[in-house]
Each structure stands twice: as C-alpha cells, then as structure tokens.
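The following block contains the structure, expressed as structure tokens.
Take a look at chain A:
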Amino acid sequence: MMNTRYLGVGLTVAVWAALMAVPLFADEWSVSQLGQYVTYGILAMSLSFIWGQVGILCFGQAIFFGLGGYLMGLTTLERFTWFGGSQTMGLLLATLGPALAAYILGKLLFVGRGLSGAFFAIVTLCAAFIVEISAQHIDFIGGFDGLLGVPPLMASWRAGDDMLSTNETFYVVLASALLIYLAVLFIQRSPLGVVLAAIRNNDERTASFGYRTTDYKVLAFTISGAMAGYAGALFTAQFGFVSPAVIGTALSTEVLIWVAVGGRAVLMAAFLGVVLVRSVESFLSSALGPYWLLTLGGFFVLTVVVMPEGIFGRLLRLPLPKAWRSPGAGRVTEPGQDPLGMRRTPDST
Partner candidate 1 sequence: MNFAIGLGLDTLSFSLSLLLVSLGLVIIFGLMNVINMAHGEFFLLGAYSVVAVQQLQLPYWAALIVAPIALALVGLVLEQLIIRHVYHRFIDTILATWGISIVLKQLIIIGFGPTSQSIVNPLPEPVHILGVVYPSFRLFIMGAALAVSIATFWVFYRSNLGLAIRGVIANRAMAASLGLNTRRMDRWTFAFGAALAGFAGAVMAPIMSVDPQMGGGFLIPAFLSIMVGGVSHLFGVVLGVGLIGSTSTVISSLDTQLAAQIAVFLLAIVIIRLWPEGLITRKR
Partner candidate 2 sequence: MLKVSEVVAGYQAGSRVLDGFSMHVRPGEIVALLGRNGMGKTTFLKALMGHVAVSGGSLSLDGEEIGGLKPYEVARRGVGYVPQGREIFPDFTVEENLLMGLLGRPELPSEVPDWAFEIFPILHERRKQRGGSMSGGQQQQLAIVRALVGRPKLLLLDEPSEGIQPNIVQEIGQVLSRIARDEGLTVLLVEQNMELVLGMAQRCLFMENGAIAYETDEVQKLRTDPAPIHRYLSV
C-alpha cells in the first residue's frame, strides 16, 4: 500500500531526471525534437490545468499558444517595438498578451448555468476557427505564411550576443517546464486549487457556498492562457517561425487528444501524453499513411470511453497532501498495536 502511494512520485521524479539526462547521450537532432515535445508539454499542462483541475473544456487552447508565438516573433523581429525589441520583452508580452486575451474571453463566456460547459467548448472551437482565418488575412503578421526568420533564444548574459546552443536551449525549455510544473502543482494543492476542484465537481453547489465561481474560472483560464502563451514564445524562438496553423483549430484539437490520451487530471500524465502521441505519430504516420489519423481518432474515442483517466493518469497520480487525508490514516501506532492486522503471531498460519 505504501508502494502504490509513492509510485506516482517516484515515476514523476524519474521522468524529470531522465529528461535532464537526455542531452548527455543523444544527438543534436533528437535533443531539438525533444525540446519541441517539452514545449508542447507546457501547452498540454496549460490545458490539463484548465480541464483536469477546473473541468473547463477548451477547444481553442492553441489561440493562446499562437498568440504568444506571434507576440514573441513580432517583438524579436522588431516589427512591433512599442515595448522595445528584446527577447525578455518578447517573452513577457507572450505571457501577458494571451493572459489578457484569456481574461477577456473568460469574462465574456463564463455565463451562469445551464449549458455553460458545452457553450464554452463550442464557442472556443468557433473562436479558434475565426482567429486562424483572420490571421491568414492580416499582412502585418505575415498573412498566410506567418512570420519567418524569428531569432532564436539568445544568451544575453554572455559577452557578445550569442545564440544558445541546442543543448542550452533544451535546458532553458526544460527548466521552464519544470518551474511551471511545480508552480501549477503548488496551486493545485493550495486553497485556490481546492476551490477550483470543487467547481469542477459541482459548480452550482460551490457557488451556493458563497464562492464567486465565475471569478475563479476567469482566474484559472487567465493562468492557463499565460502558460500557453509562454510555451508559444518558446516554440517560435526554437523553430524560427509562427504561422496561422499554430494558432488554429488543428493544433487546438491536437492538444486535446494529447491530454485526453495521456491523462487530463494528472499534470505529468498530460505532459507525457504529448511525448507519447508525438513520438508514435512520426513513426506511425509514415507507416500507416491516412490510416494514422483514423487510428488516432479511434484510439482517442476508446480512451474517452474506457480510460477517462488517460494512459498515464493512474500511474502518475500523486498522493494527496497530508492535510487532506482522512483523520486517522497515517497515525503513528503505539508499540504493540496492530491497527491494520498485518502482524502475524507465530502460531497463526
């Protein structure tokens, strides 16, 4: 029993450790691929937070990702220099801009009762579609082709403006992911997290206790948007481009699949969902061709119906904080007591 409780912790630590060790023995291409996956992992975590924790299904998560990417690109390409053109400013805008967008969208859409969950899902799908098409038509941000030649992450602390190497970039991305992971974990286990989980469980009942659930939902959505936006900035800096495809329905719905398959309620599981689906994807899509998407779709339906926790959800579940466990569990036993009946006397068989 002790074993299963800490299995989740053990595995989580193992995964982070393994990721940190990768550049030591993998080639440059693999490291940059993994960097891409980790970036998407941050996006997945942002969705897992809003969906697994608060119970809000968003079909347009890539809007914030793409918005972050565009803001980063526009700033570092010096096309939008109201706030200066530095990389730091780019990252800052990429986090705050989507946060603001999420805030506004949340304020608009989190209406009272009834169909609010379904309404939100459909409207975000619609929004993703509109944003993508609009982005294709705005020349300032590159129209259909988007922004190209976006500068990579710079080591502004070194003498001379030096690009970060692949390994260094990877570690920056990984460190960001780890920090964000710990931050979200912290939120989940705080009183705020409890309220959010209560909202997921039963919005109306939570509201009847006096909590202004709409405000909490807007807050959570804003945080989620900020995370996604930051991930988008990292993405753009790594790959040098951002386009309407990065902001639209395709990526929005893809990240839903990653998170659903990996495990929506457990952060680490959502993170790994990306890695799993993406690594399998490149292999299988060349092997199966058009049947790949069919298989993925079928597998996705299967997961939703049979494994709503996701593939990794069960494995990576972390134990509840001590304060939340029921009183009596984990109580220190006096010598001679055997509350669980586990000790056997010599003459019993």
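We adopt the following convention: a contact is a pair of C-beta atoms (placed from the backbone, for glycine too) under 8 Å apart; a residue touches a chain by one contact, two chains touch by 3 or more; residues count from 1.
The candidate set was assembled so that all candidates are chains of the complex that A comes from, given by their letters.
Model, not experiment: these values are computed from the prediction.
Checked against 1 or 2, the single candidate touching chain A in this complex is 1.
Residues 55, 57, 108-109, 111-119, 121-123, 125-127, 129-130, 133-134, 137, 253, 256, 260, 290-291, 293-294, 296-298, 300-301, 304-306, 308 of chain A are the ones that touch candidate 1 when the two sit in their complex.
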